[in-house]
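One protein chain omitted, others in place.
So, subunit A:
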Amino acid sequence: MARLTGRWLPVTFTAPLVILMLLFFVWPLLESIVNSFHGYSLAGIDTSVWTLANYTKLMEPFYLGILWRTIRVSLTTTLLTAALAFPIAWYIAELKGRAQGYWLLLFVTPWLINVAVKAFGWTLILSATGVINTTLRGLGIIDSPLQLMFNETGILIGLVHGHFMFILLPLWAALAGLDRSLIWAAKNLGSGQISVFTRVVLPMVLPALLAGMIINFTMNMAAFATPALLGGSRVRVMSYLAYEINLVDLNWPFGAAMAVLLLVVTMGLVQMSQKVTASGKRKVLFE
């Protein structure tokens, strides 16, 4: 009987997923890339034409402006989430076992709720007649309602809330696993609070923080429902436009070019951040 041992075992294990990814992710992706260089007419994709027109069109100020907004909103969300998640992760890491579980559950819950339902929930809270505006007006703090949705603020609130756990969880795991004696040792050797944080704690949890931030950022870049529902039509992001071009206009070549651009930009930014952080980490540790 043939035995699955040694080097064949991992191959057999990964094969199902590899095949799935090749068939349903890599293949369509390649097809999209090819399509993005084709022409389009009402009769469909024109495979007899090879062109860069879809990409040159994307260089129009209108599309670049939307790309820049997408990056700006995604990055702001990631930085804001990181800043908010750090103290919370630290607090949770200091708690006893069971309490940690409850707190984490609290922050994971938003992810378990359908994104459209969440966005509708936010509408009830953020709209001109929503809870926040009604309360603030009732207390006489504001005269006219604050514009909390149908703008970038709305998208930001929705995304920070929706993707919070992707930074919180890895950060919490890293902080919970941190050897506390290192902090005592640093203090013992005369380090102040800030110095302990920047030279001991931060370098050690940096990989986790960075991993979380990268996941968070890529999810923000690809987010569709939250920007569509809380941002509305005045502040379009790339994913919404790609949806509309693909599904309403049925211009798949141009839609594909848009998707490729979004993918390349996202991957480029992720690569860049990894490089910057890697060199930064060396600096912190060795200089």
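Everything below uses one rule, namely that a contact is a pair of C-beta atoms (placed from the backbone, for glycine too) under 8 Å apart; a residue touches a chain by one contact, two chains touch by 3 or more; residues count from 1.
Just so we're on the same page, contacts and distances are computed from a predicted model.
Per the UniProt record, the absent chain's protein name among "LysO family transporter", "Heme exporter protein C", "Spermidine/putrescine-binding periplasmic protein" or "Na+/H+ antiporter subunit D" is "Spermidine/putrescine-binding periplasmic protein".
When the missing chain is restored to the complex, the residue among A:7, A:180 or A:234 that touches it is A:234.
Per the touch definition above, the residue from A:185, A:247 or A:272 contacting the chain not shown is A:247.
Although one chain is not displayed, its contacts with subunit A can still be listed: residues 4-5, 9, 12-13, 15-16, 19-20, 23, 42-44, 62, 120, 123-124, 127-130, 150, 229, 232-234, 236, 241, 244, 246-251.
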